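A single protein chain has been omitted; all remaining protein chains appear in their positions.
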Amino acid sequence: MRLAKLSVFAIVVAAVLALGCGSKHDSGSLDALLAEGWQAYSTGDFDFAAECFRGVEATQATADQTYSAILGLATVYHLQSNPDFGKAREYYALLASLDTQNARKQSALGLARVDLAEGKDADGQSKLTAVMRDYPDSMEADEAAIHLAESLFAPRADESKPGGFGVAGEASMQRGLKLLEDRLSARPGNPLASAMHMMLANKYIELKTFDKAVENLLAAEKDGIAVERLRSVVVWRIARISELQLKDYGLAERYYQRYVHDFGRTELYYRALKSLERVRALTAKENGQSSAPQQNEGA
Amino acid sequence: MARQTVRLRQIKSHWPLYLLLLPALGLIATFMYLPAATGILHSFYRWDGDELATYIGADNFTKAFTDPTIRHAFAVVGILFVANLFKMIPSIITAVVIHRVISDKARYVYRLLFVVPMVIPGMVVLLIWKFFYNPVVGLLNSFLTATHLLDLFVKANAWLVNVHLADKAIFMADRSPAWLGDSSLVIPALIFWGFPWIGIIGVLIYLSGLEKIPKSVYECADLDGVGWFRKFVYIELPLIATQVRINLVLLIIGVLSDYGLMLVLLDSSGGPGGAAMVPGLYMYYNAFMKREAGYACAIGILLFFIILALTFINNKFVRVEK
Amino acid sequence: MLSLWENLRKYPALLLLVLVFAASCVVVAVNAYRGAGGAVGQERKKVLRIAHWQLEQGIRNAIDQLIADYEKLHPDVEVRQILIPETGYFQWVNTQLIGRTAPDMIEVGSGGTVGWALWPKFYARYFLPLDRYVDEPNPYNKGTALEKVPWRKTYFDEMDGGYEETLQSYYRIPLSAFTERLYYNKDLVEEVWGPTFPTTYEEFLEMCRKLAEYGKKNHRRLVPIAGSGYNFRQFFNAYRTAFTADYLDPLDVDWNGVVSRIESAGPIYSGRVKLTETPIRANFELVRELSEFFPQGYTSLSRDEAVFLFLQGNAAMITTGSWDYESLGVQSEFHLAVTEIPLPSKSNPRYGSYVAGPQTEAGIHGGFPIGVTKMSRNAEVALDFLQYATSLKKNEEVNRAMYWLPVIKGAEPRDELRPFAPHTEGYSASIEYEGPGAEMAYAQISIEYLSGKLSYEEFVDQFMRAYHREVPAGIQDVLRNDEQTLNQEMRFAAIRRAALTSAPGATAVATGDSAAQYKRIMEAYVAQVGVRDSDIRDWTDNARLAEQPAGQSGR
Partner (left out) sequence: MSRTSESPLARWLKHGYLWIMLALVFLPFYVMLVVSFKDNKQFSNHPWAPTWPLHWENWIVGWNTVGVCIANSIFIAVLTTVITLCVAVLAAYVFGRYKVPFADLLWAAILVLMLMPGVANLIPLFNLMRGLHLLNSLVGLCIVSAAGGQIVCLYILRNFIEDMPKEFFECARIDGASHLQQIIHVVIPQCGGIISTLAILNFVGAWNSFILPLIAIRDPEKLPLAVGLYQLQGAYVKQWGPLMAAYFISAVPLVVLFAFTMRFFIRGISEGAIKG
C-alpha cells in the first residue's frame, strides 16, 4: 500500500516541481506575468519569456496587455538567438490587427525587419520605405531610416568574392547616403539624428570623402551624443581627420584641445596631447606647407 | 531463512512493522527517489537549475550523443577504469604477502599499521598529492631530478619524437614538468595518483577471504613442491575471487561517478584544455558553471544506465569458480 | 540513566565521543545563533554578508576594520565577510544564486569565458540595477567637497567600471583600482647591480646578465625574472605597445582611434604589413633576448608558482599588479621596490628609433566591483554600506589599509603606491600579431621562437603559413560574434521601444528613462555597425590584395 502511496506522492510532487514555473501563471496578475516575460527576455531566457507572453495572450486581457503580449512574442521569435522568422512574422501580422496606432507601427517595422533578417532585402527595404512614408513623424520611421540605410550599406557574405564578402556598390551607397540626408533635413531634431550623422560620417570615411565626414561628425557632436565613449571617438575623428587629411589645423587644434580637456581618462589622451603640440607647432609656422606627417598612406 | 511471513490479511496485527520501516523509506523516497524522478523529468527540459525550464523533448540526449566533450569524457573514464583495474593489484599482493607472514603477531601488527593511514581525511590526501605534483616545490619533481630519472624521460621522449612515435616533446631538458598543468601529463598524473595504490579496506577484505584457506591445503602444496607463484594462482586467487568481484563493482561505480578528485586537483573545467574531463565532472560543470542543468541531468541519467549495464555485465560474466 | 552512565564508562571511546559531540553542538549552536544576527543581551541585528575572492590576510583585515567602523556607526547591523578562492568562485556564486542563499553583496566578474558570457544574465536576473542610486549624492560624503556630487561622479572614472554595457545599466560598485608594474628584490639588485634600478633597457639587460652570473657563481637557483606565461605577457605587451605605436594611423582605417582585430589582421594577411618590418622584428628580438632570463619552461608555470619563486629570493624581479603589493610586501623578507618595465633608450642602435613610449593607463576602470543581490533582505542597508565604503574618507582609509588604489576623486593612496599611479602619458596597443583564429598557432610557434628552436625567419615563415590557413575563418568568427552583439543591442532597443509605447510589463522591466536609453542603444548600435562595415571593407580590400601576384600590390 505504502509503496503505491509513496509513488503517487513522488509523482505528484515531481509534477508540481516540474510545473513550478508554469503554474506561476495563476499566482500573479497579468501585468506581473508580462513583467516576468520581458524580464526573462532581457536576460536571454527566450523560451520562458515566450511562455509567459503566451499565457497572457491566451487569457482575457485588456487591450494594452494583449498588445504587450503579442509584441513580446513577435520580438522574442524575431530576436532570440535562434530566431523563428515564420512565427515572428505571424505575430507581427497579428499585431497589425489590434486597432491602435502603436501596434500598427510596431507591426510594420517588425515585418520589414524580419524580411531583412531573412535576407529578403528588396521586400524589407520597400517595407521600410513604406513605414517612413506612412508614419513620417514617428520614432519608428527614424529607426526604419537607420535600418534601411544599414541594409543598403551592409556588405553581404559572398563566397566568390575575395575575403568572402561583397561590399555595397556605389549606387546603393549613394542611395543610403541620400536617404539619411533627406531624413535629417525632413526631421532635423529627431532623437536619432546624432546616430544618423554618425552613420553618414562612417560611410563618408569609408568612401574617403573626408570633408563630408567631418561635416557630419560636427553635426553629430552638435546634436548631442548620449554615450560618452562615442562622443570621445567623434571628437578624436574630427581632430585626426582634419589634421591628417584636410590639413585644417585650426579645427584640428580646437578638437584636440577639446579631447585633451574632456577625455583625460581615455587611452588616446596622450596621443591627443602630443598631436595638439604638433598641430600648434605647425600653425605657428603659419601657412603650414606640405610638411604634415606622411603617415596616412594606408588609410 | 528465518524470516517470518506476514500475510496481507494479518496486517492488522503487524502494522507497527511498517512504522519501523517508515523512517528509512521516507528518507529514501524524499532524498533519493524524488530527486531522481525530477532529474529524469528535467532531462527533457532546457533547465537552468533555477526556475526557468522549457520542455525540449529528447534534445538533451541527442546533444549528449553528439557532444565531443562527452565522448572525450567517457574515453578518459575508460582509461582511468582500466588503470584502476591494475591499481587493484598492489592491494591483492599486499594482502597475500601479509597472509603469508608466518608469525600471527606480525600479521596483526602489519594490519594495524596499514589501517593507520586511513585516518588521513580524503581531502588532505588529495591536497598532499596536489602538493607532490607541484612543478616548483613538489616532491615528485625533486625526486625525478635528484635521481636523474627526468633526464631519462627527456631522452626517451626525444627518441620517441625521432622515430615518430610521439609528435611532441613533453619532457624537456632543464624544465620541470607541470604534471597537472600540461594537457598531455594530466592523465598520467591521475593514473599515478595514490601510489602505491593500497586500499586498506580492500586489503582487509582480501585477508578475511584468505584466512578461510585451511592450513592443510598449504601443507599438501608444500609436499608437492608447489612454488609460491602457483600457490598464489591456484590456491589464493580463487578464494578471494568473490571479494575481488565485490571490489570490482565498487570500482566501477567509484570510477564512473567520481569527480571530486578532478575537481580538487584540477578545477571544474577539467584541467588544461579539459584534458581530464570525466562525465561526472562534465555534469557538475554544466550544472554549476554553465547553468545547463537539464543537460546535466541527461548526462547523469546516461551515466546511471552505463553503470547499471557494467554492473550487470560484471555479475553475469565475471564468474566465481568455486 | 545511571545504567547508561555505567555503560558509557565501559566504553571510554564512546564517552569521549559524546563529550566531543556535545562540545561541537555548542559551537554549532552558537555559530548558528550569531549567524542569524543574534547576540547575547541584544536585539536581533541585520546581518549583511559580502562575498569576495581577495583572500590575502591584509585585505581581509582592512575590510574587517571598515566593517567595524561601519558597525560602530550602525549598531543594529552586522557585516560578515565570506572568502572564496578565485578558482571556485564563479561556481560558488552560481550555486548560491540558484539556491537563493546568495549573500547580500557579491564581488562580481570572475569565471573566465563561461563567466564572461553569464554575468550579464546574472545581473539582469539576480542583481539590483543601481541607476537610481548612482545619480544621487553619496550621503557619507557630507562635509567634503563631494557633498553635492552624484555618487557616480565621485569616481575617478565616473564609475565606468560599474556600468554594464550589454544591459546599459549600472550594476556594480567598484571599490579599488589596479595597475601593473615590475616588482624587484631591492637587496638582491643592490648587491649585484647597484643602488639605482636601471631606467633603460640596455642597463636592464646588463643587470639581468649580472644576476644570472651571480647565481651561477654562488650556486644558487637564481633566475633574474620570475615568470609564468602570465607574467611574460605583461613584458611582451609593454614592448609591443612601445615599438608599434606608430601603426595606429596606417592601420586605423575607420579613424576611431582603435585598431580592431580585423584592422590589424587584414594588412598582415595581405602582406601590407610584414612581420619582418623592422619595428615588429625588433619587438620580437628584444623579447627573445629577454626570455633568456626567465626560468626554464616558464610558459607552463602558474602565477602563484612564479610568485613563490620571487618571494623565496630565487628570482630578482616579477611583473604583477598592484593587487599583490600588500601580500608581497608582508611575505618578502627582503626590501621590495616597484618600477616600470624599462624601455630601450633613444640612442640604442637596434631598438632606439622605434620606441614611442610606455603603455598608457589612462583608460583603466575601477576594480573590485561589488553587486547587490535582489534576494537580499537588506538591500538598502547593503547599498548604504557600499556608499560608506566609497565615501571619500573611508575609501581612502580602506584602500590605504589594503595597499590598493582608491577610486574616489581626491582620495589619496599610500605613498608607497605612488609608483602605481596610473600614468596617462603613453600609448595604446596598435597592432595585434595573433590574428583571429591563429591564436593557437601563434602561441605554439612563438614559444618555439622564444626558446631558440626557430630563427626569426623560420618563425615568421611558419606563422604566416598558419596565418593564411586560419585567419579567413577566424575573421568570419569575429564577425559572427559581432552580429550577436548587434542582435543583443537590438533586443534591448526593442524593450525600450515597447516601453516607449507603454506596453505593460516592458515599462516595469526597463530601468531609468526609456527615451534616453533608446537613444543610447541606437547610437551604440550605429557605431558598431559602422565598425563592422568598415572592417569588412578593409578585409575585402586586403583579401583582394593577397590574391594578386606579388609585385602588383603597390597602391
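As written, the chain order gives the labels A, B and C, with residue 1 at the start of each chain.
By our rule, contacts are C-beta pairs under 8 Å (C-beta built on N, C-alpha and C of every residue); 3 or more make two chains touch, one makes a residue touch a chain.
Please read all numbers here as calculations on a predicted model, not as lab measurements.
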Residue of B:Ala75, B:Leu139, B:Ala156 or B:Ile313 in touch with the missing chain, whole complex considered: B:Leu139
Touch criterion as defined above, residue of B:Asn60, B:Ser176 or B:Ser257 at the omitted chain: B:Ser257
Touching residues on chain B - with respect to the absent chain: 1-8, 11, 14, 16-18, 20-21, 23-25, 27-28, 30-36, 38-39, 42, 49, 90, 93-94, 97-104, 110-125, 127-128, 130-131, 137, 139, 142, 195-196, 198, 201, 204-205, 207-209, 211-213, 215, 218-219, 222, 228, 243, 246, 253, 256-257, 259-260, 263-264, 280, 283-284, 287-288, 293, 296-297, 300-301, 303-304, 307-308, 311
On chain C, residues whose C-beta touches the chain left out of the figure: 12-13, 16-17, 20-21, 23-25, 27-28, 31-32, 34-35, 49, 55-56, 80, 82-88, 95-96, 98-101, 103, 304, 307-308, 311-312, 314, 324, 327-328, 331, 333
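Definition applied: only the chains that are shown with their structure count from here on.
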Chain pair with more C-beta contacts, A-B versus A-C: A-C
Far-end chain from chain C, centres as C-alpha averages: B
Separation of mean Cα positions, chain C and chain B [Å, integer]: 39
Geometric centre distance via CA averages, chain C-chain A, whole Å: 29
Multi-chain contact sites of chain B, meaning residues that touch two or more partners: 48
Interface hub residues of chain C, defined as touching at least two other chains: none
Of all residues in chain B, those that touch chain C in their complex: 48-50, 134-137, 172, 174-178, 181-182, 267-269, 288-291
In the complex, chain A residues that touch chain B: 2, 6, 9-11, 13-14, 17-18, 20-21, 24, 40, 45, 47-48, 51
Complex contacts: residues of chain C adjacent to chain B: 87-88, 90-91, 94-95, 97-98, 111-112, 114, 118, 296-297, 300-302, 305, 308-309
